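Left out: one protein chain. Kept in place: all the others.
Take a look at chain A:
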């Protein structure tokens, strides 16, 4: 028997097999061992997200997987708060659905695929311990005494990873892990919807015990029903929770009244303790559940298992290119996982508390469509749809409008985003998730911070300073989104005694705002002055405009614009000013840019708001995924006008839209007048292009 391999992988679940086949496909010798022989079954809900599905297709399994159930809808029900449907965004490329595949079949398919690629697989053998040479894991010993050697050992042996234990990497003791259980049931007819119910255990409204149940369609007449508990407790064991769940289902839906269990219930542990620094050791990489990667809100882990399997394989292949590599220091792997997944999972004792808080917020604001709550909801229960709502302005790709220095500006824009993620990660990893979302636009997104980079570009400008300024402004904008999500209600809703929504909106908003000031305080204090004045003015503008609207005063366009300038001070105008200062332009040039920004920004928002209004007025229902109400939508020009016009609704609308279009054109005219006096050719051309882009969009507005 061959005893020397390039890589040894312990555990042939989705993570292990994927890693194995990726490495073997490049011609390396891989040994894959598992304590079971395949096919074998595993406790799981069998639900695969769109990402997981896509990875499997990319591995060449599309054909084999065509027989399994496709799911296009996810319906999430929160106790006492109703249900909401979630869909993958339309623009997602194929596949834009998930799959339900019994693990018995999925894991077997993957093992077979691995063998096909040349992996040497041994089933029915138990991993016993690591063999160390010079303090580095250099091989494994099986329970039967056989030994094998390799460059590295990949621990893919699931939640109770013995590889991690043997490598002295701390893992959560089993009684502190989460736990789940599931069964297959015969049912009259299934649909294409994944159903999730949260929480099941809700003894008190206070400390909700994070728990969830699911009903996933497996075949025409078979469903997978199960429950998960992220934190075990003294009062309820998992079987009791399962029975509680079954009883609710039966009461709610007659289809479930006569369920027959197929086979037996099966339970398994779940780990939520991902921590980048404990995913590697000399000669060791951990993947999938062994690395603690399960989403604590939905129990989803197959996708992450596949992804980390691929990351580990690529990581190894990269190192292997260097003939002198000794595979001792694998810390870069931890960094890689850290940058990809922090915020998705969190670590340490605090994480459970954070989950509790988010759960309370999730529950309290389940039917609330304010952007912050949309973002939190999607980030937790439907992670793959998170891109739109937190930042629903500023997503357009404007690469073509940037006349020069495109590469430079794009890379600085990326640094701004990365900086935000890194910064929030330390204090509150969950937030970095929201910023991750802003990273999705390809090319160069039309964000306010982009204008800092444009106005600030020169070969002499300190790029680091520019990106820090960009971060500060973006943090302030995110804070505003949070603060705008405050509602006038005292409680989250009529059935709730909590006000977690307002609480989180203020706490997170304040936190982001304070961080914005903090990072900028390390630079010239004039920046702080300008940013703080910008924030105070825009808040003042908001109060004044809001109160005018509330008092039902008729507002002339000029009055509106004056207040609107004030309210929008913090966006484009401020950014142009900051960029120009960082470049050390003349006072005059900075002033011109500021004036330009005032009109430019106003035109931008009027056009976007009008388009959004028209797009959403008929289609978006309250329960729909996308939020329509970024900020206070009653402050939009279109809404203000609609209130004052006379005539039939159609006429009112036509008139109002016309006025919006004219106002936007006029604002761009004013902006361009200032543009003439700008000396820097790059700034002048690029801003001119952006003006034209706004005009073009303005033209596309039709009723």
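We adopt the following convention: contacts are C-beta pairs under 8 Å (C-beta built on N, C-alpha and C of every residue); 3 or more make two chains touch, one makes a residue touch a chain; residues count from 1.
The criterion applied here is as follows: contacts and distances are computed from a predicted model.
Of "NAD-dependent dihydropyrimidine dehydrogenase PreA subunit", "Polyprenyl synthetase family protein", "Amino acid ABC transporter permease" or "DNA modification/repair radical SAM protein", only "Polyprenyl synthetase family protein" is the UniProt protein name of the chain excluded from the display.
Of A:320, A:340 or A:356, it is A:356 that touches the chain left out of the display. If you put the hidden chain back, the residue from A:146, A:403, A:461 or A:487 that touches it is A:487.
In the complete complex, the hidden chain is touched by one of A:253, A:518 or A:662, namely A:518. Listed by residue number, the positions of chain A touching the unshown chain are 203-207, 350, 353-354, 356-357, 360, 427-428, 483-484, 486-488, 490, 497, 499, 502-511, 513-515, 517-518, 520-522, 524-526, 528-529, 531-533, 535-536, 539-540, 542-544, 546-547, 632.
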